[in-house]
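What follows is an incomplete set of chains from the complex, kept in their original frame.
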């Protein structure tokens, strides 16, 4: 049991590739890391990062923060609350739509469901293209259909998140445990059954987390909802930043933070209800 | 009648099953024995068509199982129930639903997908659970069960398929003696009463000899023994397991070791 | 009134002004005034991007829009059927603003021709007073190729950033918008105390100097859909012009009393701006080739 | 039909079924309640968002109108009939794309590194202490909620104008976004290997390194690359600090209605997204290794 019993030299002779792995295998990982960092350093230099400027500026960093204290909504609190509610409902609806449409498509993009590279390729490229088209463009496209207003925002969010969900869901599905799927297959289940009973229970917490994250993200970001003329909290925030009303800015950020924390809380509850409580490290 | 002809399954360069051929007549209770890594699991999995054989054919009642596709393949899988070494339950579904998975092939898709199970299927699943003493766990999630409990759920799932042949991959590995007996007796009962063929990987030679009509011994993917349990002589067993015969045949009750076995004996045996 | 039957609801699109807060609160009373005057429901839509308003008018589902000069010109150029009928009158009675070049008062520069080889800070490629007009003005001064004339031309991203960059010395001259001494980005930043000397003390108005002022840029128009029936158009224009008298509170709310009223206008008044936009478009491919 | 299982007597079954139904019933009730709440919220949201299916279907034909225009040259021909005219600015655009890729790379890598360092503290199943988890989660929320523009403005004032301010803003936002997503992957990981390693007396750090990281790297890679992609497209922050890049160029083309430019720039971006996605796929299959034996 102890090393004394076995002569290391003899072991070494018997398993040369365990003890003396070829340089190519040993160095591949470090080489990749070094390359990644070299590119990072090159980027930092190219982008005019200078430590001196960085440290000189550090002292100034707190300045705007000080202007933000104390957060103060002025007299606009009811408007802000309403705007937050609007944004939340647009984000909720848009993201849900995106998820509902993305789920079936993501199955077609997952390797463990469609093994054929030839069939998957167009689906993945389709999703890529949708993501590649800027959300601003989707907003303009939908304005041509349904006019300016929150509905256009819902549709624009739905389309652009559809592209992201399609990719993320399919990758979650690829990471699922095949054993459970095999259990269903072996009892004569159809592919539909394998997905419904073998895959979905496994990927549901991942998908739930992603959907809630996108709802959160759409609540935070101003772009689409503001552009299509649906107002919302993002518009208010952009406006206060533009006119440099720092106390209102910080108040709005606090409000959004609370909403984000609430979504985070729900997300945690929901996912753990699906995952089930486990031993905690 | 199950006929396996020249079956070979390769993973990369390695042949997990190598040119295996045998026939099993209906109602047989056949044990598959052999060392770890001999290809027992792969053999069973390829009969259920979870692994596509690289070469060779499998026939059941004169139907070429290797050529089946789509709906017919699923029906074959439903007819050949598989019990997995690692259970392969859906951890996040409850125990009863896991057992009901065995009924999927018998009902229209809308029923199963909306989880509106027919009453008699539920009754069947519940009875199967009760038969293995775990009906009280029906509502628990499968991933919260102890090892033996999970194994019994997996066996119940296979039984409710009401299969023509059962492929059991070490069905009693994690079971205590009582449950070992319950499970093996259940397999024997459905084999003898209903004439369902059973093909069962076993590590315990004693169990294999007690329950099986016939044994198939595998080594490095090849079938090296095929015959009645009584024909499994010391010599054959020694070859199969690469062991001193006494250690294998005397069954597990190894004589209480007097001295301490040195490392060499076991490793170099 | 048959147009009311055909248009039971009108949509009025507004893009928030760059330096005003609370667009919704500002416009809500005015829109309800319009609604009352016109006798149909008027929906206010506040879009954060002119491109959205232009697309909406093109598709016909925005009936009235408040445009910036350049974006109105852009809408016309891309074939949107829209007609201007009014624009804002400033507090001093004028109907325009300026694009100016700022330098620091402590610098020696007095005119643009002393700045050859120095750094110019523009706002962003889309800004009228922060990019289009400055380039147009430079062209008029005999500097058709700003990027060759100055050693570096940077887009600073916003009007505020341009002034910041100037105060920090990143650029030597900055283009910016200016209506009057009390109404400009600079004035606003000074009140907020956002511009500081190296020693941390707040900067004053006297620390900056204007070395060039453009021709006035006409205030952006209010425009309606060309396809609207003539009587509807007339009713809309009338409601606008009557606003300061009929509902002073709602009108004053628009600009905190900073504007005097609506000035009648026609699409022709923006012909100059359209020329400017054409000039800018011509620059696009020239720069690359 | 063969019957491998004999059905229990009626009475015994009834008792078992009742027990099952009781246990499942509560769960099912909660599920139904949840679904009802979500459905109600969606209906409310649909009303609030002025959903109007009639308009949608009546004018659905307009969907292609914008695409129709961006695929048309000034001369009125389709863009692909004259590639030279369509892609006239390709040198400029490729250079901008290159710059943007570099900025995005630096920002994403810094953000992903911090997210990687923080996420184990934010995940419920690996966090050493609940208070630490609480603090880190709030920190991550803060990092992604404060708009990039605000950070950019602060950094511009502190460090001066230039890409540095934008990259830092991107890095902070990426930390917040990736930190949360990473921690969710960790929460979904199989804890059996962790237990296996912990039982050998390994430290928390070793448990993370050897039991958690091998399971989650593929997921990390796909989120990080998605974020990279988003950062490439992200125009507002970088435009704000005067380092616009390809995203800004696209927005300008959209706003100035240079239609054929819009489609040409979109083409470069879409091709970039293709390449990133293909890389993701390759990286993931590399990290997952040969498909695990089932």
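When the chains are written out, they are named A, B, C and D in that same order, and each has its own residue count from 1.
Convention: a contact is a pair of C-beta atoms (placed from the backbone, for glycine too) under 8 Å apart; a residue touches a chain by one contact, two chains touch by 3 or more.
No experiment lies behind these values; they were computed from the predicted model shown.
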Whole-complex copy counts in displayed-label notation are A x1, B x2, C x1, D x1
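To be clear about the criterion, only the chains that are shown with their structure count from here on.
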Via touching chains, chain B connects to chain C in a minimum step count of 2
Greatest Cα-centre separation from chain C belongs to chain B
The distance between the C-alpha centres of chain A and chain B, rounded to whole Å, is 43
Note: chain D sits from chain A at a C-alpha centroid distance in Å of 2
Among all residues of chain C, those touching at least two other chains are 49, 51, 55, 59, 158, 160, 194
Among all residues of chain B, those touching at least two other chains are 50, 161
Chain-chain contacts, ordered by label, are A-B, A-C, A-D, B-D, C-D
Contacts from chain D onto chain B in the complex sit at residues 1-8, 12-13, 16-17, 19-20, 22-24, 27, 294
In the complex, the residues of chain C that touch chain A are 11, 13, 16, 18-25, 43, 45-49, 51-53, 55-56, 58-59, 61-62, 158, 160, 188-189, 192, 194
Per the touch rule, the chain A residues reaching chain C in their complex are 76, 79, 136, 139-140, 143-149, 222, 226-229, 231, 235, 238-240, 242-245, 248
